[in-house]
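Every protein chain of the complex appears in place save one, which is left out.
A and B label the chains in the order they appear, each numbered from 1.
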Amino acid sequence: MKVKLSIKILALALSVVMAVSLAACGSSDNTVPNNSSAGTENTGVSNAATPADTTERPKITVLTNINVDTEGTDVNDNDYIKYVEDKTNVDIELINDTSSSYTQKLYTVMASNNLPDAVMLMGDTQRADLARFAEEEMLVNLDGYVKNYPNLSKNIKQEAWNVAKYNGSIYAVPFQRYDSTPYMTFVRKNWMEALNIDPAKIVTIDDWYNMLKRFVTDDPDKNGKKDTIGITATTSGTHFTNFTFLDSFGAAKDKYVNGELLPNYILPEYKDWLKFMNKLYSEGILDPNFIVDDPSTLWDKVTSDKYGSFLWFWGLTEYQSKGYDRSDYVAMKPPVHKDGSPASYVYSSPNRHMMAITTECKNVDAVLKVWDWAASDEGGIFIFAGVEGKDYTVKDGKIILLDDRKGKNIGWRQLTLGVQQPNVDHEPIYSILKQSYGEQGMHDLALANECGSYNTLSLYCPTFSELSKYDFTKAVQEFTDKAIVGDINIDAEWDSYVANWRKNGGDEKIKLSTEWYKNSEYNTGK
Amino acid sequence: MNSASLPARFGKRMLKDKYLYLMILPGIVFMVLFRYLPMGGLIIAFKDFSFRKGIWGSDWVGLENFKFIFTQNPDFYSIVQNTLVINLLRLIFFFPFPIIVALMINELRGKRLKKFVQTTVYLPYFVSWVVFGGIIMQFLSPTGVANQILQLFGHKAIPFMQEAVYFKGIVVATDIWKNAGWSTIMYLSALTAIDQEIYEAAKIDGASGLQTIFHITIPGISDTIVVLLLLQIGAIMDVGFEQIYVLCKPILYQTGDVISTYIYRIGIGNAQFSMTAAIGLFQSFVGLIMILLANTACRKLFDKSLW
Partner (left out) sequence: MVRSNCMKKNKIKLSYIIIVLFVLFFSILCILPFWYVLISSLSDPLLLKTGDVRLLPNGFSLQSYKIVLTERKFYQGFLITMTRTVLGTALGLTVQAMTAYVLSRKYFQARKLCISLIIFTILFNGGIIPNFIVVQELGLIDTIWALILPMVFNPWNVMLLISFFGAIPDSIEESAKLDGANDFIVFCKLAVPLSRPALMTILLFIAVRHWNELMDGVIYINSNLLKPMQVYLIELIMRTSVQNMVEPTENFVTALSIQTTAIFVSCIPILILYPIVQKHFVKGIMIGGVKG
């Protein structure tokens, strides 16, 4: 007992010492936030060079999710945020949660008695969250404000704004992606060359099928073994990277059929797509592991040189970081529709996230001022090039990125601001991006923008709160994967799949969406 | 005893046990503060939760959430079934495992062997399900090691993680692999509390190894076993989220989706706090009933109980 007691005393003493030393250094950030929404000022050990506040700068707090490398610095104490604060004359404090539970954090913050001035709404639930918080009058209606901020209203496209609306009013500023749709199908160049396939001639679904089939049967890597796969993908439950062919079959977008607005996954076109995918799977063209493999295994596969094609983000940054050259792959447009019209890679939204202002914010204009600057060309230069001296130099009026800073920290700067200038096709921003991504990168970016579109009717249809208790995706994902793998007979099971879906909240969803559609601006009258 | 002296008796007893009351006071305070106060929030199950109105201000909806779960949610019965079956399998296979292993370790002679085993069995506990699950998925994938071995013996490849029939067994087996070792620590500790003298006496009486185990060792740790068994039964409606989330891909939702993964999808995706609180209450109530039944059964059968 004596021994244990003394250990306990020692431990207690040690922790008291530690607690004291913790309290001593960086103490100002440790204070419990009081109920004013203004937040605490930045102080920190390395702040000696900051000029003292001569006038009181307005202060804003923002809940955000910055999950990129901040080079060892604190998100609230680094050159980038200081630059922004100086340019906009606003003090910004970021509450940063970068764990995978950001949504949990968002909900607890919104349920707390101390709301920040602005919150980032992210991920698949951003629209539902926006609607919910707007309905409960916890977000500021921005209709009256946006027109006073020319960069925001001019540079962010109407389609992006429409996503941020609830009941016809704007409740958030969207972070519109500059790559309006990010995904492309990439095909191995040397395999195509080995089999004398001209990428420009791969246009229809049949063309693609024949090419992928040849990837399996004709030994494109010339090693004498039949060990190659046509295309890889991942299960519908995760990052669904299976949609190379989805829109080509007309199965990617919600459609108004016989007086009903139907989601894409119960359209008969979806059935056709499933049959096609099942064909690919059973013939060994589609990766046999796609059901169980985690998306993180994609790069293992790509660099193993056994896979002919894959669908991924146009940037191909992981591939390059691993030391490979992106010219190994050709970015391809999706196969055309059955009637010969061009198809697209359908992405979920033009916005990566949205920034909303809470009703506890005492200075809405300060927040919008920062965001308006972010959406300007000056903000664009900051985001894509960085800070002069640190990331780039100016020669003859042109911005030249420093060699070791090319492409670095764009994500950090984007997320620090929360909003960006999404138009990158003009100077000086275009040449800045070109320095980061190279000729082919810019080409692939343009191609991605050309081939991309949205599931418009699904995107703008309101998220009805009465539907939120239904779990719509579970049955769909299960059916999709089982169908592709061949565990079920698609023709035999299709009708009961649709009927069951309708019975379990589907009919209600169709009724509400159709009503909305009939009265909306998207009603084409057909 | 006349009732007039009851409070007096009570007071006298309290005085006698004053040190006990003082010693238990901090525990009670912490329990009330951090366990009972938040429990009040379970009211959300009977309300329609609103962020603005908070827990107390939200509107009452009575049993509507429960009605939806039980009558309008067709999935509910299959996820409850999956949860129950997995937990029953766990009770049968997982629960005895650490006990048996601890008993075996106890029989080992040779200090170094004992130490080696004791130190290695708990290691997988620290590997997170994300990583551990990744290993399992790769191991059992159509081109993974398990199937490579199968094919060596001329068998066709089996896509284990795509076939419903294997799933629950894999869940229990991997759970044992990962966590059983950690549970042995408790039993090993309980084993040291058994009086050595009883062992000596038994040896003198000529008891065999097996007899010793059944008549001395197991009874010696039976208190611990009963506590852990009853608590496990109380958790019968509760299957951990992470393991299932990692191992169950959509193709196996029918057999693998459990209450915790379901709650995750509707709770996070749609901020359905009322619904998830209602389901949580349901889980807790079932657990309560089960633990009461099991407790009574234990008392009648073994004369041991939690209370």
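In the analysis below, a contact is a pair of C-beta atoms (placed from the backbone, for glycine too) under 8 Å apart; a residue touches a chain by one contact, two chains touch by 3 or more.
Just so it is clear, the model here is predicted, and its values are computed rather than measured.
Among the residues A:99, A:158 or A:341, only A:99 touches the chain that is left out of the figure. Note on the undisplayed chain: of the listed residues B:135, B:164, B:201 or B:293, the one touching it is B:135. Contact with the chain that does not appear here is found for just one residue of A:126, A:264, A:409 or A:504, A:409. Among the residues B:185, B:202, B:218 or B:298, only B:185 touches the chain that is left out of the figure. Against the chain not displayed here, chain A makes contact via residues 1, 4, 8, 11-12, 14-15, 18-19, 22, 26, 29-33, 67-69, 72, 74-76, 95-101, 104-105, 107-108, 111-114, 294, 296-297, 299-300, 313, 315, 317-318, 320-323, 407-411. Listed for chain B, the residues touching the missing chain in the whole complex are 10, 13-14, 17, 19-24, 26-28, 30-31, 33-42, 44, 54-55, 101, 104-105, 107-108, 113, 115-124, 126-128, 130-132, 134-135, 137-139, 141, 144-145, 177-178, 181, 185-186, 188-197, 209, 223-224, 226-228, 231, 234, 273, 276-277, 280-281, 284, 287-288, 291, 306-307.
Rule of thumb we're sticking to: only the chains that are shown with their structure count from here on.
If you average the CA atoms of chain A and of chain B, the two centres end up 37 Å from each other. Listed in rising order, the residues of chain A touching chain B in the complex are 103-104, 107, 110-111, 124-125, 128-129, 132-133, 136-138, 235-237, 288-289, 291-294, 297, 468-469, 471, 473-474, 477-478, 480-482, 485, 487, 500, 503-504.
Chain B contributes residues 50-54, 68, 73-75, 134, 137-138, 140-143, 159, 161-162, 249-254, 257, 262, 265-266, 268-273, 275 to its touches with chain A in the complex.
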